[in-house]
Each structure stands twice: as structure tokens, then as C-alpha cells.
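With one protein chain removed, the remaining protein chains of the complex are shown where they sit.
Right, subunit A next:
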């Protein structure tokens, strides 16, 4: 009798949670933000069950097309082909900007340099320039120690896309596992250069202005700063904006004051309430 009851309860819970499961897929860049949101959302709505998968922006959008996800996180805008597919299938996806990703270029405070251009940065990272005095004759004749995040990181993706325009990073670039390691390395090595999400920069390192623009919050929000991009959540609104239900709860929380604080906590720039 006890067993039957237990089974019934379990089945009940399973059915109930199935009805409420919210599926989120997409960009690895947005993954940490979504994770923070979900943690707090679960406290607010204990019945809500959410699955989160970071498989890349394209995978997320493809999943939105075939209906296997409710929300597609994307660190890029829709491609032409996706827009065409939308009109063919008579679907309508709406973008919700959740925050901005801005990448700061950092060097050691003792290095006599304050700004750099995108072109110079690309030359350093593709290995065309290897010594500081090649960049500027006032700089020391020393090898540039180039650091990057590992290729799994979203910051790396943005950097390759915005700075290298898809060109290959030189094999001599040292891949580090964490932003913390990057900052430590640059703080200790006078001839090092690295890039990191703006949210992580500390006083141990110097932030360069890129093409004459400082990565301030406003410059990133308005995309005046060249290495920045908006981060999106795409939602299927073919049948109208979701007015109730888990998708709505998730979006509303994400754009709330607390949700935006968590965007900053994940190292990005909040889109609202600055």
C-alpha cells in the first residue's frame, strides 16, 4: 500500500513538473547569466522546473525552429537564412536584449601604452607583431606575451569575431582557463597583454582604450566601443507575446532589477537600469 502511494506521488510530481518544464538552449556566453537567474527563479517559483543547455547560439535558434526549446539564447543577431526560414514557416521570433558583452583589453600598468587600435590588436593576436617596439618605437624592445581565454569561452568567440574577423589566432598565444588567471598573469608580467570581460577588470591591470574609445558602460551599451555586442534571448511569438506561464516569468525576472544585477555579476553589462 505504501509503495503504491509513493509511486502515485512520484508520478504526480513527474507529471506536474513536466507540465511546467521550461527549456532554454543556446549561447555558451549567456549560459552563466541564465544559470544565475535560474537559481534565484527556483526560489521564487518552487514548482517551476527549468533545463538549461549551452550548445551555441546556432543550435539554440535551430531548436527554437523545431520547437524543442522555449527560449534560444543567442550572442548574435539572426542570420539571413534564419530570417528567410522564419517567413517560410510563418513564424515570428522576437529578440529580447538581456545585456551587453564588452571586452576590455588589458596590459600591465607599468607599460607605457594607453590605447591601441583594432588593427594593431589583430596583428598582435595573429602573430604579425611580436615585439612591443614594433607597435611604437617608444615602447621597450621586448617580446609581447599574448594571453587569451581558451577557445571554449564566449569571450574568445567575440574577440575572434570582432577583432580578428575570423582570422586565426597565432599558436604562440597562451590559452588560459580563467579570467582570474589572465589578470594575475598580466599583473605580474610587464610585457603581457590579454582581454577579459569588462566586469572582471581589477586595479592590478590597465585597461586600454580601443580605437580611442574607453570601454565604459555607456560606450558598450551604445556599441560605440568596438569590442562589444548585445546578448539576446529569442522567443517564439508566432501566437503573440507570452503573457503568462514560465517563459513570461523567466523573461520578467531576467529584465528585473535583480535579474540585471546578476547579468553584471556574470561579468557582462546590464542592459537596463544603469
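The working rule: a contact is a pair of C-beta atoms (placed from the backbone, for glycine too) under 8 Å apart; a residue touches a chain by one contact, two chains touch by 3 or more; residues count from 1.
One rule holds for everything that comes next: contacts and distances are computed from a predicted model.
Taking the options "FAD-dependent oxidoreductase", "Glycolate oxidase iron-sulfur subunit", "Aspartate carbamoyltransferase" or "Phosphate ABC transporter permease" in turn, only "Phosphate ABC transporter permease" matches the UniProt protein name of the chain that is not displayed. Across A:28, A:158, A:179 or A:260, the single residue that touches the chain missing here is A:28. Summary of contacts with the chain left out: across A:55, A:213 or A:237, the touching residue is A:55. Within the whole complex, the absent chain has one touching residue among A:85, A:134, A:174 or A:249, and that is A:174.
Residue A:185 is the one among A:49, A:69, A:155 or A:185 that touches the chain not shown. Here the missing chain is touched by one residue of A:68, A:136 or A:151, and it is A:151. As for the chain not pictured, it touches subunit A at residues 28, 54-56, 59, 142-143, 145, 150-153, 157, 160, 166, 168, 171-177, 181, 184-185, 188-189, 191-192.
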